[in-house]
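The complex appears here without one of its protein chains, the remainder shown in place.
Here is subunit A:
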Amino acid sequence: MLAYVIRRVFAGVIMLIVMSIVTFALFFASPIDQASFICGKNCSAAQKAQTAAAMGYDDSFANQWVDFAKGVVQGRDYPDDPELRKTAPETIVHCDAPCLGYSRERGDTVTNLIKDTFPVSFSLAISAFVLWIVGGVLLGVTAALKKGTIIDRGLVGLSLVAYAFPTFFVGLVLYKFVAIKWGLTDIPRYTSIAEGGVGGWLSSLTLPAITLAVFFMAAYVRMTRSYVIESFQEDYVRTARSKGLRERTVTFKHALRAALTPIVTMAGLDFAGLMGGAIITESVFNYPGMGKLAVRASSDFDLPTTVGLVVLLAAFVIVANIIVDLLYAVIDPRVRLG
């Protein structure tokens, strides 16, 4: 088992390195003059060149990536200017390892930006996750158990409708009508537990979490239903029944347990993806999470933030993959044997 985990972690690190190189390559392949974004309206060519130098954009692609990688391992100073270190050390920002970079646009280290935005994305992801897992799995199992009845058809039909609505549409409708027009909730603004207590935190998450959960819940209802129905047709269920086990035991201990395995995989990956930010939901509700940060970073060509977020999100997905694989063994005895 340990060797397996080590192998997976090693592969994950290689994947992260490749992804960071690809992000750098894409950034520098763009025809956009990045220094112009910061240099201002009346920026002469000499000033622009100096801005590019100050941001390190005048260096070669390879050197910039090496500096980035060194920063992750050793930490970095911004600006890394020995002369300035002597004459005005107070103007140098030190970024501790693992340093993902320093954003000139946002005036902060990427690590700090992630520290600020991660709790928002995580709160949103976890609250939506609870909603969709509880709702999706329960309703999916109900539909499977009531297969062919009006309840089943109703649930499947409803989930199809919910699945068809894009997240931005659901979000805008909830925002415009529930919050603004009918005033049923406050205008959603993210409130941390420190600011508003658990109640305030949960209440601030209501509409965005519902928005995010609707789409996933609809998918999970249908997915759970089909996996449960499928596992009811498995030989071991027939065997269990023929042994004379009670239907409840057959359902919960045998059929559902097997059906849960693929759902856990999906849920783990979906959750990991959302931890990196729910771009649409965060944008609609103006939630200062990692998704919104990613949109802003890419729109104003903020390379350090973009690379930092890409690497972090990839790390989330890789780690979630490993955890999910390990969880398989717990849930599904067949995997344990293998």
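By our rule, a contact is a pair of C-beta atoms (placed from the backbone, for glycine too) under 8 Å apart; a residue touches a chain by one contact, two chains touch by 3 or more; residues count from 1.
Just so it is clear, contacts and distances are computed from a predicted model.
S.K.: Can you match the unshown chain of the complex to its UniProt protein name from these: "Phenylalanine--tRNA ligase beta subunit", "TonB-dependent receptor", "ABC transporter substrate-binding protein" or "Ni/Fe-hydrogenase 1 B-type cytochrome subunit"?
M.R.: "ABC transporter substrate-binding protein"
S.K.: Which of A:3, A:29, A:45 or A:150 touches the chain that is not shown?
M.R.: A:45
S.K.: Kindly state which of the options A:97, A:180 or A:193 is in contact with the chain not pictured.
M.R.: Hidden-chain contact among the options goes to A:180.
S.K.: Since one chain isn't shown, list which residues of subunit A touch it in the complete complex.
M.R.: The list for subunit A reads 31-33, 36-48, 50-51, 53-54, 78-79, 83-84, 87-88, 90-93, 104-108, 116, 175-176, 180-181, 183, 186-187, 283, 286, 288, 292-293, 296, 299-301.
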